[in-house]
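A single structure is presented below for examination.
Each chain you see keeps its place in the complex, though not every chain is here.
In order of appearance the chains are A, B, C and D, and numbering begins at 1 in each one.
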Amino acid sequence: MSLWEYANPKRFMGWTRPVLPWTFALAGLCLAVGLIWGFFFTPDDFRQGSTVKIIYLHVPAALMAINAWIMMLVASLIWVVRRHHVSALAARAAAPVGVVMTLIALFTGGIWGQPMWGTYWAWDPRLTSFLILFLFYLGYIALWEAIEDPDTAADLTSVLCMVGSIFAILSRYAVLFWNQGLHQGASLSLDAEENVADVFWFPLLVCIAGFVLLFIALVLMRTRTEIRVRRMRALEARMRRA
Amino acid sequence: MLTVSNLTCARGGVPVLSGVSFEVASGDALILRGPNGIGKTTLLRTLAGLQPALVGTVDYPEDAGAYASHADGIKAALTVTENLQFWADVYEGSGSGRTLRETALEAFDLLDLHNRMGGTLSAGQKRRLGLARLAVTARKVLFLDEPTVSLDRPSVKLFADWLHDHLSNGGIAVIATHIDLGLDAPELDLTPFKAALDQGGSDEAFL
Amino acid sequence: MPDLGTYAVEVLSAYAVSIALLAAIVGLSWRRYVRVRAALERVEKND
Amino acid sequence: MIALLLRDLRLAVRAGGGFGLGLAFFLIVVVLVPFGVGPETELLSRIAPGILWVASLLAALLSLDRIFALDYEDGSLALLATSPLPLEGVALMKALAHWITTGLPLTIAAPALGFLLSLAPEAYVFLLLSLLIGTPALSMIGTFGAALTVGLRRGGLLLSLLVLPLYVPTLIFGAEAVRRGADALDPTGALLLLGGITAGTFALLPFATAAVLRINLR
């Protein structure tokens, strides 16, 4: 049996039913541990004071905001190439979760910006690219909502996602060209020199794991919902024709 | 020669007709009949290649088909002549556009109206222009969706005559209609081909 | 409660906003999940 | 394909739309900004490059939904799709017609409007150049967006939402080129990147547009 079989709606409903509660539980556990650890049991940074605690929300959310889009891109490609319905529905299910992640990254970043840079919002390249990403998410969701026929909607949003990805990367370069910016560079690199201190690093890792798991759990749950909606439509159509 | 075998076609993701098979030889016409909503328009769109068939095949010489829908595609701001000339150019690239256009205008009694804007035509005049467009494409295999809607009797006659000529030159026509065209052509009632439930629509995977 | 110093408002509001947003998406997804499941069951019963 | 281009241009002129009005909209946006922002010359001259580019972008945006909507509604688009013209060619011609009726007159008129906003004299050349290079990309991207939303009856605003983030890179490089010109810096980098975007969109988007049209006509 090939891997693709798991993308059959019925099989998908089957194997996600037992998996879903565990994913949620694990996500909750990781988030609770990571956030409590980070909030109560880490010291203040010598420069940033207690604001470092924001990192436990900000960084995982920012990572997931980008990863959600990448996941949507992959799912769209699978839909276009192999036409697996679950794949298209998963892309649809992921988008609102991605929006929430983007919003969390933007809000926590903004709140962090006030003490650090003296302003809630600055047109820094990193922040600006996130704003653009937010707009891409909005457009993508709006297109899904606007189209009646689900297959047409899946096709069109897939094309949008692919074209949008190219332009999102372009925007990132454009924004860098436009403004040099205040935001720090990536410091999660494996290069120990610039890495954050271990005290912050471990709870952060737990939080990132929590966000990833939460994302997976939410996408699975929402995909299940989307599948049920499709099934309901199909049954209703059958009843109408009977 | 138009060959359709075991065709299933869907509208809005729901299969509408299934197992449709027929052949139309050069010089023949086929009239599609069936109650409202059975799927005549859907079938014609599938034949014309506007939407993919779910199952089955449609076969006719490439680049020989022309489609005329409920909507005529007439531009309100172009004159009758300009409207026709545009389609002649699209279908031919170049060449005999002028003469083709003239004969089409004549065949559908549009010579008097040739300088009128498309938008100021009456319903039947618009329809005649839409039919003249077909004449101008010079395609052999025609898919016509209720071509005589809004036409008065003399105009229906004009159309029947033109179609007769077209067929005797080896053309093919598949026509959906509710009214009598005065053509003697075989009829195909689509009612028996109404798709049963769950016959491969996009929802099938969810049932 | 750790001492958050001068930045108490910022840190707390960041946590509040984020957790509220997460709760919102989880809650909304869950509500729709339950409703759709119930609706589907109704449809399947009539079937 | 030329027939299609000519038809679209003729329709644009005939219907009183086309050339005059895209321009007029551009003019009016540029005129409105001083009313909103206040009349200080120094302030206006600083924001002039940005406002001029944003205004051209909005003028282009406003007429996008017509690119396919009318042809869709009166059935022409389905007839074109079953005609011997390749849909890719249709998409390209539509973008070209949009550019000729919107982008080109805009480019020609922009210097005159730069004047209203007290644009720095050194910047005029770059304003012209950047618009000339950049507006075709706006038309092509817009055509793609119009194709995406063509089935949806009130796609107009959805169209803006979809298209505007796609416009961001073009806008940034375009405005940056003019700004650098105004500040006597070197704008060639921005202009080259702008050219790259235009070339890229024309190479790729006609295919995406045709694919999307086929789906929407289904």
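We adopt the following convention: contacts are C-beta pairs under 8 Å (C-beta built on N, C-alpha and C of every residue); 3 or more make two chains touch, one makes a residue touch a chain.
In this text the structure is predicted, and so the values were computed from the model without any measurement.
Asks: Only one of each protein chain appears in place, so what formula describes the complete complex in this structure file?
Replies: Each shown chain stands for its kind; the full complex totals A x1, B x2, C x1, D x2.
One rule holds in what follows: only the chains that are shown with their structure count from here on.
Asks: Could you see whether A-C or A-B has the larger number of C-beta contact pairs?
Replies: Between the two chain pairs, A-C has more contacting C-beta pairs.
Asks: If you average the CA atoms of subunit C and of subunit D, how far apart do the two points sit, in angstrom?
Replies: 41
Asks: If you average the Cα atoms of subunit A and of subunit C to get two centres, how far apart are those centres in Å?
Replies: A distance of 15 Å separates the two centres.
Asks: Determine the centre-to-centre distance between subunit A and subunit B, using the mean Cα coordinates as centres, and give it in whole Å.
Replies: Subunit A and subunit B have C-alpha centres separated by 49 Å.
Asks: Please output the residue numbers of subunit D that touch at least 2 other chains, ranges allowed.
Replies: Each of 218 in subunit D touches at least two other chains.
Asks: Among the residues of subunit A, pick out those that touch two or more other chains and give their numbers.
Replies: 231, 235, 238
Asks: Note which residues of subunit A are touching subunit B in the complex, please.
Replies: Subunit A residues touching subunit B: 8-9, 85, 148-151, 227, 230-231, 233-235, 237-238, 241-242.
Asks: Quick one: which bits of subunit C touch subunit A in the complex? Just the residue numbers, please.
Replies: By the definition above, subunit C touches subunit A via 1-8, 10-11, 13-15, 17-18, 21-22, 24-26, 29-30, 32-33, 36-37, 39-40, 43-44, 46-47.
Asks: Which residues of subunit A touch subunit C once you look at their complex with the stated criterion?
Replies: 35, 39-40, 44, 49-51, 53-54, 57-58, 61, 96-97, 100, 103-104, 107-108, 111-112, 114-115, 214, 218, 221-222, 224-225, 228-229, 231-232, 235-236, 238-239
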